[in-house]
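In this view, the complex is presented without one of its protein chains, the others remaining in place.
The chains carry the letters A, B and C, assigned in the order they are written, with residues numbered from 1 in each.
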Amino acid sequence: MAAPLLVLRNLTVDFHNGERLSRAVDIAEFEIGAGEAVGVVGESGSGKSVTWLAALGLLPTRASVGGSVRIDGQELVGAPAATLERLRGKRIAMIFQDPSSCLNPVHRIGWQLSEALGLHRGLESAAAQAEALRLLDQVGIADARRRLSDYPHQLSGGLNQRVMIAMALAGQPDLLVADEPTTALDATIQAQILVLLRTIRRDTGMALVLISHDLGVVAENVDRVAVMYAGRLVEEAMGADLFGAARHPYTQGLLAALPALTGPRQRLTAIPGTVPDPWSVSSGCRFAPRCPVAEPRCAQQPPPSRRIGLLHRAACHLAVEAGRSVWAMPQAAE
Amino acid sequence: MLTFAVSRLLRAGLTILFVMTFAFVVLRLSGDPALLIMSVDAPPEAIAAFRKAWGLERPLWEQYLAYVGHATTGDFGKSMRDGRPAIELVMERVPATLAITLPALALKIGIGIPAGIYAALHRNTFADRLTMAVSVAGFTMPSFVLALVLVLIFAVTLGWLPASGADSPIHAILPIVTLGTAGAAIMARFTRSAMLEVLGQPYIRAASAKGVTWPRVVARHALPNAAIPTVTIIGFMIGSLVAGAVVVETVFAWPGVGRLLVSAVANRDLSVVQAILMVIAAWMVSANLAVDLAYGWLDPRVRGASAGGH
Amino acid sequence: MAMRDSLPAVLPATGIAALARRIAGLPLGVSFAGLWLVAMVVIALGAEFMLPYSITAFDLKARLMPPVLFGGGIAHPLGTDELGRDVFSRLLLSIRMSLLIAFFGTLIATTLGTALGFLAAHFRGRLESVILMAIDFQASMPFMIIALSVLAFFGNCLPLFIALMGFHSWERYARISRGLTLAANEQGYAAAVRQLGAGPGRIYGLHILPNIASTLIVSMTLTFPEIILLESGLSFLGLGVQPPLTSLGNMVGYGREYITRAPWIMLAPAGVIVLTTLSISLLGDWLRDRLDPTLR
Partner (left out) sequence: MTALLKAVDLCRDYRVHTGRGLFAAKAILRAVDGVSFEIEAGRTLGLVGESGCGKSTTGKLALGLIAPTSGSVRYRGVAMPPTGSPPWRELRRKMQMVYQDPLGALDRRLPVGVQIMEPLVIHGTLLPNEHRERAAAVMEAVGLLPHQFDRYPHELSGGQRQRVVLARALMTEPNLLVCDEPISALDVSIQAQVVNLLLDLQDRLGIAYLFISHDLRVVRQVSHDVAVMYLGRIVEQGEAESLFAEPAHPYTRALVSAIPVTGGGSRRERLLLQGDPPSPVDVPTGCAFHPRCPFEVAQCRSERPKLEPLPGGHPGGRRVACHRVGEPAFRVAA
């Protein structure tokens, strides 16, 4: 495999909240290849979004970021503001959950697109206008010319997300980070946006990080999936491996908790307990208190990140066999 | 846009009518207007003439209509002190009031807004805390206390500036500074919170994420949005220019509308009070109208909604 | 009680020690503001037991005496006026009057505004439009002008004056209580209790009022100093509290005439006004951060 596009090493993010310090992200190692589509799955508070905000230097000042994030060898953590500003949108673009509030309400769509084009491609007035039209076309907005002079509040959530994607494409980035891009949208619109993201990736060859709490959204749209729990990476595998042969109890639990869409209805396997508070301290595995097969050492020692197969890693003390769910074992009874 | 303007105009008219009605009702509630306005020791035939002129023997609703008719043409009767039409007395005082309130307004905006923006951009730093501390002190200090303290320092002790009167532009300095200080404090506080609110919005982070430099994010993305609520407070300040000048004009013996109002209230010169009430109401309604139009200009959401919605 | 939400559930340590620890943890400004206000309330409640002199007692031998540290004697700690009356005694009574007016004014504004806000939110429709129009009107018309015209039309007496002060900023409470009630009625706890079958008394008295109380209290810390400022402004102009009664503004207005010869007559009440309004504002800001992060 060629040199990866983006490399994360020992990335930590700490939030200072009054006297409390909470570690929101703690990732030892993570890589993304050029043109690769990676899904990041986790619940609220798992650190799946914070990771990428930290990489781009978009967190508020009460967060402190440690470790390293490099894109093509260039360090992002602790980089000067000017460097980050040049990288944002140009090398790494990001889109967010609620598109309608991510567009500036007092500026026209055309203005906002032209701004990005001016920043990254040096395009002005007529040239920017033409390129903006082309971009809106590319993201499947009908009647693009009229939309240029519309304001965000005149567009639906789905259209606004398309505009956000067009704006992200303006800098022709190497990597697009899509943070829950469809969570605020209806099911039929979500399907449209996901198809659009696939098409664009095929056309431009850029890499994609798709962040979602929805296993399904990720499963259909990426090559590789990373699962995060309480700020840590617990499992990482190619999509088929992960959904077919998950090895970490948490991943297995998430899959088992998802109701089926076909076949006979079975009782869901529920993961007991709740997500730990971010400020709670634990030296061992963060999932141990909810894990049906936890052993004493799980609560004390941090689990090693074990290589299970080709591109398949899981952070668990126990070597759970492939194809066997810990939730189907007798001790997992509720 | 047209329906928008028309609806605002109608609302403005309604407000004026509301003020008139308020004055009418209060006047009736407070006793016999003839006695109140003409004073008790007026000759009986004069009172009778007044009753006839104002139609006080007719039914209440007719009186009301007559009152509104008079009021709309600016006829509030004559001042009981010098017998001149009340409206004339008021109008000739307006320039003096504007001469101190407009520079004070410039001071409020010129100091308050930059200070507020600066504080918001440097949140929780020493500069921010200092600005806010000065601002709290600025608006918890009553204007008459500030005025007297300034007089004590600059007129009594240092002897640099005159303590009262309106003989030269120098005389206007202390009134303007007094009026401007408290307003600047309020302005700074308000601008800061408007700016903080905007800086917390997702579109600010999204603008940063697309590579916009921070100074440009502030100037082109944050400020236009923060301007929208700020315009409201500026409009309110313009609307209450005259009201704010009441105390300060009295302290500095400045011959403006405010001082006239105080003496009219003290002497119960009701015609003059009513005239001032209507002038202030009209002024305030115009200020609100201007705010609404400014809103439409600054905020495309309001414009869009008024044009038929989406 | 109201702080339960924002403070982590700490085990209740024993009485005074815990209280002392809590006070020690306060910012300096807030503790000072608190102490000042406690002193003011004590004065307001017990003014007549503290008076060194009757305020009408002349001491013609000690006219225009400066305060104790500026060449005056200990007999008149804040000096005397041109008739030799004790400024300190007068100040105590003025504090009582100003606080009394501000207290009742705030109470009236809160009660009236909250009630109207509840009515608007409960009945909606036409009643709500009328109340909203009144709110708009009140908020856009400078209250100083309204107050002055009412005083011109009706003349002045203390109960009327207090009632008038109570009309200041009622619209703030109406707006808050209407807004929060609507929110609670829409998808919140009030809707939930209503569909359990509870009547309006229970919904408003037991659920909504306790829930919005902290927001109302924070707003009261805005209204209270505003009323002090308004009252003292009007009294300063001679249109508020009338002699022989006295208030802080009254004293400043009276002292103004001696500003060159005896500035202490004016500075003592002016200082009290500024310190009191400043203290309440500081306390209010602190309370707002504690109780109600949603405001501002």
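Points to keep in mind about this one:
Operating definition for what follows: contacts are C-beta pairs under 8 Å (C-beta built on N, C-alpha and C of every residue); 3 or more make two chains touch, one makes a residue touch a chain.
Note that the structure is predicted; figures quoted are calculated from it, not measured.
Among C:P27, C:P52, C:G155 or C:G199, the one in contact with the hidden chain is C:G199.
The hidden chain makes contact, of the residues A:A82, A:V195 or A:A319, with A:V195.
Residue-wise, the contact with the chain that is not shown comes from A:G253, picked out of A:P152, A:G253 or A:G284. Listed here are the chain C residues that touch the chain not shown: 4-5, 9, 187-189, 191-199, 202, 207, 210-211. The set of chain A residues touching the chain not shown comprises 43-44, 156, 158-159, 186-192, 194-195, 213-217, 219-221, 240, 243-244, 253-262, 264-265, 267-272, 274-275, 290, 334.
Basically, only the chains that are shown with their structure count from here on.
Looking at which two chains touch through the most C-beta pairs, you get B-C. Averaged C-alpha coordinates give centres for chain B and chain C that are 23 Å from one another. Shown for chain A are the residues in touch with two or more other chains, of which there are none.
Annotation for chain C: no residues touch two or more other chains.
The part of chain C that touches chain B in the complex is made up of residues 137, 140-142, 144-145, 148-155, 225, 229, 232-233, 236-239, 249, 252-253, 256, 259-260, 263, 266, 270, 273-274, 277-278, 281-282, 285, 296.
Looking at the complex, you find that chain A touches chain B at residues 56, 58, 81-82, 85-90, 93-96, 98, 101-108, 115-116, 119-120, 151, 153-154, 164, 167-168, 170-171. Listing the residues of chain B that touch chain A in their complex gives 201-203, 205-214, 220-221, 224-225, 228, 298-301, 304, 310.
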